[in-house]
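Have a look at the structure below before the remarks.
Apart from one protein chain that is not included, each protein chain of the complex appears where it belongs.
What follows is chain A.
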Amino acid sequence: MEKSFVTFKDVSFRYQEEQPWIFNGLNISVNRNEWVAIIGHNGSGKSTIAKLMNGLLFPQEGTISVDQMELQDETIWDIRKKIGMVFQNPDNQFVGTTVMDDVAFGLENHGIPREEMKRRIKASLNAVGMIDYIHHEPHRLSGGQKQRIAIASVLAIAPEMIILDEATAMLDPIGRKEIMKTVHQLREQRDVSIVTITHDLNEVTYADRVIVMNKGEVWYEGTPREVFAKQRQLDEIGLGVPLVTQFAHELKRYGMELEPEPINQKELVDALWKYHSTM
């Protein structure tokens, strides 16, 4: 069985004729059950990739396939069922007049039976801490509450792949961690591919693989640790590394080389033992 779930082959895209190309022969893929983070400067093409993945946009050249089906007019509805997406601005995706209707809408489209629907609505709203708002209007919520509802709607559908396009940008740090934990738990329960598009460098560390975009091109691909080892080059393209990694970098000046290069606090503490145990 093929491992790759979504494949872009030589994809070229521009929004309109006579406008510059956003991508010129882009090749990327996301494997089944893989968690991929996409990072890159503003305007580097991340959201455009997301919209191409679920057929909201079509490439002028090249092919995109999802689960071994080529994305075309005939396959688009099947493909959209496999991919759930949370947009950068949640206002763009609310359809229901209450939070419950909104989550239910996607489930109805997937033909989920009534009892199962109820169960999933509850479970997903609980997962994002919004069960108390089930009868509220999505448009009359705070910025972060809207993002939580948008995430719940996608979790409820349980698609084969979830794309989160800066879906936690309006959440407080604890809220972000909770969402990441929820996604993590989801992966332990069943096979699901995750694509997170984010500017939060700590969020990137959860991914199996990172695709770094720069001006519409793949600048680098690798594990979070491999990516964050390129601190200086990342700075040059408008990105950065987590605070812990910066800190480890500073320690080098005092002859303290940490192995492996830490990307979170736990790794830093563990790596530092080497210097402590020499006492």
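Couple of notes before you dig in:
Rule of thumb we're sticking to: a residue touches a chain if its C-beta (ideal position, glycine included) is under 8 Å from a C-beta of that chain, and two chains touch if they have at least 3 such contacts; residues count from 1.
We take it that contacts and distances are computed from a predicted model.
Of the names listed as "Energy-coupling factor transporter ATP-binding protein EcfA2", "Protein meaA", "SoxAX cytochrome complex subunit A" or "Protein kinase", the one that matches the UniProt record for the absent chain is "Energy-coupling factor transporter ATP-binding protein EcfA2".
From the options A:K9, A:H41 or A:R225, the residue with contact to the chain not on display is A:H41. Interface note for the absent chain: among A:I28, A:A104 or A:L239, the touching residue is A:L239. The chain that is not drawn here is touched, among residues A:G25, A:P173 or A:P260, by A:P173. Although one chain is not drawn, its touching partners on chain A can still be listed: residues 15, 40-43, 46-47, 88-89, 91, 136-137, 140-145, 148, 166, 169-175, 199, 201, 235, 238-240, 243-244, 246-247, 250-251, 253-256, 265, 268-269, 272, 275-276, 278-279.
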